[in-house]
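Below is one structure, written out as structure tokens, with a few remarks after it.
A single protein chain has been removed from this complex, and every other one stays in its place.
The block that comes next holds subunit A.
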Amino acid sequence: MDETVAEFFRRTILKIPITEMMTVLKAWDFLSENHLQTVNFRQRKESLVQDLVLLCEEKRASLNDAALLDIIYTQFHRHQKVWDVFQMSRRPGEDIDLFDMEQFKSSFKKILQRALKNVTVSFRDTEENAVWIRIAWGTQYRKPNQYKPVYVVYYSQTPYAFVASSLLKSNLPLLGQALTVASKHHQIVKMDLRSRYLDSLKAIVFKQYNQNFETHNSTTPLQERSLGLDINIVDSRIIHENRVEKERIQRVTQEIFGDYPQPRLEFAQYKLETKFKSDLNRGILAEREEPLRCLVKFSSPHLLEALKSLAPAGIADAPLSPLLTCIPNKGMNYFKIRDK
């Protein structure tokens, strides 16, 4: 085996945590049960990795097998990447042929290889008619860099693709073109939606987030079901003076956010390009023709749940600004706000 490939194997296997090693290797399915039994999984990680690499060499594993292992690792650790969402469209009135996955894959690969001689493209099919694509970019004169790949998850029955790129932005137009042509679309547009949580992005884009899977006990009064803040007092010596207002807030919050768990986003960003408005007649910032440039960013481990709990916690008034509540509906978490 080529030294670079062996090194690539070593580094990829080294990334996998010991607790997941068996699961990942089984999913990879390149080394059979018998092979795996010959390896001692209780030794130190470096020695284990060495043994596994030797085993791969014996079995004549190729670069493609290594790339496939890398895809599987990323599928298990999809939260380590930041995913952008792209939407493709067809010309109005264009006929939609039946989608052929194999044709898509070969077409995609050909387009990239025609443009850039040095590129490694690997595919892995998953459920829901989706395919994970891994692309390692090179240049005219350099071999592909296996350590900075781009991942694309394309749902073939939809016009959406999710892209996790490392820092190389220059190849994105080519990637977009390859995706569009291979999937028989006309145009590709980047949506203003980005997050680490691929499943949440899927839920937002495919409008699947508003499904409540728990059995709904509709006889329970509104107060007890919502948000963990118990209005039904445990102790009857505690009296809430603003009970009516609290119930209103709970109701409004439930109308806007629903009963279901919110999709997970880490931030929302608002770019303001509006003129500064001030009550005072004089002021340095007032009376300027140019818009005031300002960026407001909300970050949270779980932004939408945090927004949902703002009004019940007393930090904000209900209903919240529509700029905040429209995020899952519009499928955006980057906004540009201009004067009307």
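Keep in mind that, in the parts below, a residue touches a chain if its C-beta (ideal position, glycine included) is under 8 Å from a C-beta of that chain, and two chains touch if they have at least 3 such contacts; residues count from 1.
Following the convention adopted for this analysis, contacts and distances are computed from a predicted model.
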- Task: Quick one: find the hidden chain's UniProt protein name among "Centromere protein M", "AP-1 complex subunit gamma", "Galactosylgalactosylxylosylprotein 3-beta-glucuronosyltransferase" or "Sorting nexin-1".
- Result: "Centromere protein M"
- Message: One chain is left out of this view; which of A:44, A:142, A:237 or A:293 touches it in the full complex?
- Response: A:237
- Item | Hidden-chain contact residue, picked from the options A:245, A:259 or A:273 | A:245
- Given the full complex, what residues of subunit A touch the hidden partner chain? 229, 235, 237-242, 244-246, 312-315
